[in-house]
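Structure first, then comments.
Heads up, one of the protein chains got dropped from this complex, but the rest are sitting where they should.
Entry: chain A
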Amino acid sequence: MATRLLWSSKAASYLRISVFHRGLSSVVKDLKYADTHEWVKVEGNSATVGITNHAQDHLGDVVYVELPEVGAAVKQGDSFGAVESVKATSDINSPVSGKVVEVNEELNNSPALVNSSPYEKGWIIKVDISDVGELKNLKDSDEYTKLCEEEDATH
């Protein structure tokens, strides 16, 4: 399935036609993904964490983000905060273990950044990673794309 999408995208760019592939266009390479739909960007021992486009799309308009305290410990797979959308508060789980060194205060004023820019301006926390080895438990962009397709297919 992924191969066919890749082929059609290459063909599309060759023919210069636009192709709408929600899966590929919404997943950013070089990030790692948790199967609870959080992404992490790793630079050395430093990580930036947010929720994916798939997650924000399914949640709807975000009206509030509950952020952890700077200095709080996080553990891979455990909840560290929450995102509140239309009458649903959804836990966010950390893809990495370590210590929170920065939180995105902008989200207090503009929680909708999570919807409009989930991979950039809508980042949620930055973490000093305590165990880089745990990253192998996460998915790469191809595996994550496949997960999203499988989940969407059950609709």
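Just a few scattered comments:
The criterion applied here is as follows: a residue touches a chain if its C-beta (ideal position, glycine included) is under 8 Å from a C-beta of that chain, and two chains touch if they have at least 3 such contacts; residues count from 1.
Basically, contacts and distances are computed from a predicted model.
Missing chain, UniProt protein name: "lipoyl(octanoyl) transferase", from among "Response regulatory domain-containing protein", "PITH domain-containing protein At3g04780 isoform X2", "Phospholipid-transporting ATPase" or "lipoyl(octanoyl) transferase". On the side of chain A, touch with the chain left out of the figure occurs at residues 36, 57-60, 64, 66, 79, 82, 84-91, 93, 151, 154-155.
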